[in-house]
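Working notes, structure below.
The complex appears here without one of its protein chains, the remainder shown in place.
Presenting chain A:
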Amino acid sequence: MSEIFSVFVLGFCFCFYVSVNTWHAYRIIQINERLQKPMTFKITWKDGLVITPWERPIGPTHGPSDPSSPSGSPVKDALDLAQDVPHSPLDQFAIKSFLDMRVGYLYISFTNPAFFMLLTLGLVFLLFHLVTKKGGGKSVPNAWQSLVELIYDFVPNLVNEQIGGLSGNVKQKFFPCISVTFTFSLFCNLQGMIPYSFTVTSHFLITLGLSFSIFIGITLVGFQRNGLHFLSFSLPAGVPLPLAPFLVLLELIPHSFRALSSGIRLFANMMAGHSSVKILSGSAWTMLCMNDLFYFIGDLGPLCLVLALTGLELGVAISQAHVSTISICIYLNDATNLHQTFFFVIFL
């Protein structure tokens, strides 16, 4: 059953990938045709500013007009058509929609992140299915089975260790949600390491959505488990009464910051890492293309730095998934066992 689903998802992703690349190729042909016309060396912007091409400012200030209505100048048209030529290191995070779908005010278009999330899902299902078919793997595991067991075993250990003070049955109720969150963020992070791929978790909308939803879920679990006594979470034991209101207010701020911090931590790590690699590799490529022996030899520096940074990125991808999962378990522990710490691990 899951093999059908994963093959379907992967086939769907493949068809979309092929069609998008065909569309990009068509755009490049359009640009080439436009560039065949004789070029004038002045670019006229919409507000009347006239500059030469080598004065064209680089960055998001290049505001394209509507590409379907060509103006008189072929260079401007070519630049308008070539809107997807990267100008800044942050252009790799651009969200392009493949299929525009609208329902009133709601945009449900099939975009870049949606495609890559489906791809992640398909890959995870495929991996888990291929390892566990024919009766759940062998007793002496091969490498793939060890990897899947490692990913799977990581979460129950975490759940058992962090959420102390409850019976095993109750604790394991949280296991599926935390396991899916961990596997999703791990595979999304790792998928961004593939060259020319798109990192889903490098958008704060996605990671903040995930962390906000989980935070709201944890609050609901706290209220369900402890009733209104959950509000005593804000007040540690043995606090004199006049100090109480200030302490409650003060405690609410770090408590609500947790939702933000989990999401922003994952987002900032992924975005900063990918931007750094892009900037460094851009400079390494430029050094490689300058016709100078010294630059060619000196290019070893940036190239080694890009190699080291990519290795660090791989470590950060795995460790940030680990850290976000551990922090979710800690918040769950705080919500269900209001400040009764059974272990010495105390985090914000």
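We take it that contacts are C-beta pairs under 8 Å (C-beta built on N, C-alpha and C of every residue); 3 or more make two chains touch, one makes a residue touch a chain; residues count from 1.
As a convention for this text, contacts and distances are computed from a predicted model.
S.K.: Can you pick, from "snRNA-activating protein complex subunit 1 isoform X2", "ATP synthase subunit 9, mitochondrial", "aspartate transaminase" or "ARVCF delta catenin family member", the UniProt protein name of the chain not displayed?
M.R.: "ATP synthase subunit 9, mitochondrial"
S.K.: Going by the contact rule already stated, which one of A:M271, A:A284, A:L309 or A:I328 would touch the omitted chain in the full complex?
M.R.: A:M271
S.K.: Of A:S88, A:Q145 or A:S283, which residue touches the hidden chain?
M.R.: Reading the full complex, the residue touching the unseen chain is A:S88.
S.K.: Which residue from A:L35, A:V221 or A:V323 sits in contact with the chain not drawn here?
M.R.: Within the whole complex, the residue contacting the unshown chain is A:V323.
S.K.: Considering the whole complex rather than only what is displayed, give the residues of chain A touching the chain that is not shown.
M.R.: Counting over the whole complex, chain A touches the hidden chain at residues 49, 51, 55, 57, 59-61, 88-90, 261, 264-265, 267-269, 271-273, 275-276, 316, 319-320, 322-323, 326.
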